[in-house]
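We show some of the complex, not the whole, and keep each chain where it was.
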Amino acid sequence: MNGWIMTALAVWLAGWGINEFLVRIRTRERAAASAINIAVPVIFGVVLLVVWEGLVRGLNVPAVLLPPPSVIWERLWASIPNPIWPDFQQTFLKSVLIGYAIGCGSAFIVAVAIDRSPFLKRGLLPVGNFVSALPLVGIAPIMVMWFGFDWQSKAAVVVVMTFFPMLVNTVAGLNATGQIEKDLMATYAASYWQTLAKLRLPMAWPFIFNALKINSTLALIGAIVAEFFGTPVVGMGFRISAAIGRLQVDMVWAEIAVAALAGSVFYGVIALIERAVTFWHPSVRGGR
Amino acid sequence: QDLYPLTFQLKWVNQGQFAGYLVAKDLGYYEEAGLDVTINPGGPDIAPEQVIAGGGADVITTWMAAGLAARERGVPLVNIAQPFATTALEMVCSEESGVETTADFPGKTLGVWFFGNEYPFYAWMAQLGLSTDGGDDGVEVLRQAFSADPLLQNQADCISVMRYNEYKQVLDAGIPEDSLTLFNFADEGVGMLEDGLYVMEDRLEDPEFVEAMAAFVEASMAGWEYAEANPEEAAEIVLNNDMSGALTLESQIYQVNEAAALVGDTPALDVEAYEQTVATLLSAVSPDNPAITAEPEGAYTTVVTDAIE
Amino acid sequence: MKRLAEGSFVPVAVVVLAIIAIWYAGTIILNTPWQQSVYARADLVDVPLTQFLADVFAQQRPVLPAPHQVAVEFYNSVFNANPSTPRSLIFHAWITLSATGLGFIFGTLLGIGLAVLIVHNRAMDRSLMPWIIASQTIPILAIAPMVVVVLNSVGLTGLIPKALISTYLSFFPVVVGMVKGFRSPEAIHLDLMRTYNASGNQVFWKLRWPAAVPYLFTSMKVGVAASLVGAIVGELPTGAAGGLGSRLLAGSYYGQTTQIWAALLMAAALSAALIFAIGAIQSLTAKMMGAPA
Amino acid sequence: MTSVVSAKGLGLTFETADGPVHALSDVNLSISKGEFVSFIGPSGCGKTTFLRVIADLEQPTAGTITVNGHSPEQARKDRSYGYVFQAAALYPWRTIERNVGLPLEIMGYSKADQQKRIARTLEMVNLSGFEQKFPWQLSGGMQQRASIARALAFDADLLLMDEPFGALDEIVRDHLNEQLLELWAKTSKTICFVTHSIPEAVYLSTKIVVMSPRPGRVTDVIESTLPRERPLDIRETPEFLEIAARVREGLRAGHSYEE
């Protein structure tokens, strides 16, 4: 068998072995424990890349189908100033972040607004579920029609995509308060807003963060795909599509790597904020 | 006897643009020629060059600029025939844009198709000395979706159209022809050969394959001839092959007519036109437009068309 | 009467009516510029309002088609077209549905399989989870065409590539839900199993699996909607092979806005129906598993 | 003597999917200011429901009830009672101190006053030093005491307590019983107290209400003859045992094992 594949196989087995060993270590040191928690997935990721490299080279996969990671890395590194950074600005800093903020923010406000009306809640939620089932690919060209081809239409797609998950989760969260807790507030003759601020909102945070996390990945995907339907000549989605057309597959993967990294960091930041805000929740406190 | 199996990858969805091939298949021309041809339709995001590199097709149609670019990226494509002798890519500007000549371009927004279709445009702008980064002395480029909407909705001053498709859509929308300004890429001196037939270089070492290709090209040309003579029937055939159910007979009759008019007398590549395409591409090399950077070698062959004669 | 108001029929109807009203208003606002340019070209002035409205609601290529235009298109392409031809939306819905179904089944099985691995193996838990999350930040939709091409080159064609994109999108909610579900038994329930010296298999089948069933259905609902999106996106590049995705795209190439909206409506109806079906199975299962009515 | 709670022909029927549940039926009861009333009865006899009616958390479906001479709703809005639930129902995102301070915040006490009252009531339930802990860091008994402190923090004259010591062990329970009596003597609050324990009911109350289920009704009201001063060992006196026997009798009469 050829060397590349053998190496890939060996690295895979070694990585697996190391990880099995690492997770069995019981340590009292907090620092050591968190180092292990980071090392294990990193080793897994590195193994994944090495196996990819080995298989692509070993099996002589044409570079226009799937380039090896080393080539992607070179392309990525060389292209950061141009076009990756401008693309990132256009897609992530404008379309994603602005659309995400507007979508989640307005859904939150609407959720609180309809919270007082069971009638609206019963009416809006099924319709909302139906609307959120509209495939994004259908909305994107329409948004381009309405909001022009620059980032505004992409942000609009992101708004539409993030709105309903946030609405549904916030409403569910506001309803998650137990009867006793609500009764307690009733015994104090607390006002609606007092109950909202001191009881129902804190209870709703876990649900709301759930939506914020889901939306963080949805937003990125939405913005990138929306760029398939008309854009200025900048943006990660534009670059991916244009590069496929030019058979610059390494560029495609470089953009994908950036998108995955940005998405993971975005998700991670939200998850960190969640830990801080819902520190009291059993799933954060300890748990298995 | 056994039919020679061939997979043929189109660049776009089944439409009048490919009427000759669809007719040839439908009327059994390929079978008569000893071929079992599977026609795979393409789409906006299918790169036929990638498909053939992965072994998903034996022969593809693509534009010459994209074919040459792929060759430079390591997919050894060779042009074996060039059914479309003239070009149909145009740029059309609305009345509101005020564009009458190329001198009016600065400061305007132009719709361009990417995905391997952008090379002629960039060559043109290089020739005009216009930057493509926006600003007052350049043009702003909009990645146009594959439709005529940006013009109809006034999002762009000018858009790319294929003479046989989007141009008709613009007219059908009710915009009078005389209010439009039309630029033909060929007339502007940046015409590049469009739909040609390409195969992987190493396959040509196999005489049996060359023979099959010759039969294929010949049968296809017969298909085109039939389509030109019977546009209604050809349009029906196209419609029968349309899986989206979105095409209308009227538009396809128009398209078949327009497309058939592009087909030359012979499928053989006109070497002069080839050299013009290469020269135009090389004159416009830039980071935005890295079609090719050096004179291609062996990018076409006449063995197939020679075998027909 | 009181029952009606307390159910969800009346509220939903009211909301739907409100949306339709807003939609009509939007139709007028968005289609007016084009209509005016049409009048200007024809040198028409002082068009009466009724005529104007009639024209705005009957444009060939509206920016936003009026609800009744979409309804008529929907009706025609569903009921007045032979369902075995590409003119019929049923035809396209069926193609999309088969890819969705296949992808959804793959995705659910893959999701459950990964969840089992994660719950039973610490190394898998630690190494897999972050990457599963990262995997979902890859814009698979953006490279779907490439995926289709690459899969074609290894001989996978037709339904399978679309189904695999569906799988990629639908396995994620299932893994996350099932990991939660498999871990949902309380410590005391696990301890009980230990006192019986139950084997790993017994713990799984008699405790973890039934405890996870509610989570399974919840995540399947999310997963099936994702599957549908995946199938539609997978159909975009193979534009000519039929399916709601190709219908959407063809609609946009040939400027048939109304057709796009009808296809969109069908897609949403399909996903609502799928979610409803899973919900029905869920309540049936719950009843069999003794949940309070 | 003014009547703090007065119920006449009170009934409450829950409409459920399986048909109506008669949680209370024809309850007549009057509680005077300063009384300590225990409610005892088998599970499901309506003890909690009765307390909830007083607190305006349930609406009676028959009869009338007044609290401090007004409707229960008015009494609730006047914040005239403190309620201790069967479960501690502390908010997990608040420290013990902030939990006890919750009603004070809502009722708009000044920061300084809040501080003082929190310190005083936590002292009273022996939780000084745990101000900054979160509920999940405390044992069940400590949580229950915190919830009692929360009900005591503001000065309601009426205290409704639903099995507040159910989760505690006997020794702690004895201790808290003593403390509760002491508090009651000091403040002359009116207390309604639900319990499952006969000795507890007898030890604490001036009046013991025995209830029985299906439908929930009052089967016996026993006025205690014990003095108001009650050392713990009063529980070994014949007088105590006699009352306990009577309560047990009443309970057993209305009891069915299958519940």
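A, B, C and D are the chain letters, set down in written order, and residue numbers restart from 1 in every chain.
In this text, contacts are C-beta pairs under 8 Å (C-beta built on N, C-alpha and C of every residue); 3 or more make two chains touch, one makes a residue touch a chain.
If you're wondering where the values come from, they're calculated on a predicted model, not measured in any experiment.
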Exercise. What are the per-chain copy numbers for the complete complex, stated as a formula using the labels displayed?
Worked result: A x1, B x1, C x1, D x2
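Heads up, the rule we're going with is that only the chains that are shown with their structure count from here on.
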Problem set entry | Shortest walk length in steps over touching chains, chain A through to chain C | 1
For this session: Would you kindly say which chain has the C-alpha centre located farthest from the C-alpha centre of chain C?
Result: D
Exercise. Between B-C and A-B, which chain pair is linked by more C-beta pairs in contact?
Worked result: B-C
Exercise. Using mean CA coordinates as chain centres, what's the chain C-chain D distance in Å?
Worked result: 53
Problem set entry | Whole-Å separation of chain centres (CA-atom averages), chain A against chain B | 39
Seminar exercise, completed: Note: chain D sits from chain A at a C-alpha centroid distance in Å of 50
Exercise. So which stretches of chain B touch two or more other chains?
Worked result: 45, 47, 50, 53-54, 145, 149, 153
Problem set entry | Where chain A touches two or more other chains at once, by residue number | 65, 141, 145, 228-229, 241, 244, 249
For this session: Sort out which chains touch which and give me every pair.
Result: A-B, A-C, A-D, B-C
Exercise. Tell me, which parts of chain B touch chain A in their complex?
Worked result: 45, 47, 49-50, 53-54, 66, 69-70, 73-75, 112, 114-118, 132, 140-145, 149-150, 153, 155, 287-288, 290
For this session: Could you please specify the touching residues of chain D with respect to chain A in the complex?
Result: 52, 55-57, 76-79, 81-83, 85, 87, 89, 91-93, 102-103, 105-107, 134, 136
Exercise. For the complex, which residues does chain B have touching chain C?
Worked result: 12-14, 41-47, 50-51, 53-56, 145-149, 152-154, 169, 172-174, 176, 241-248, 251
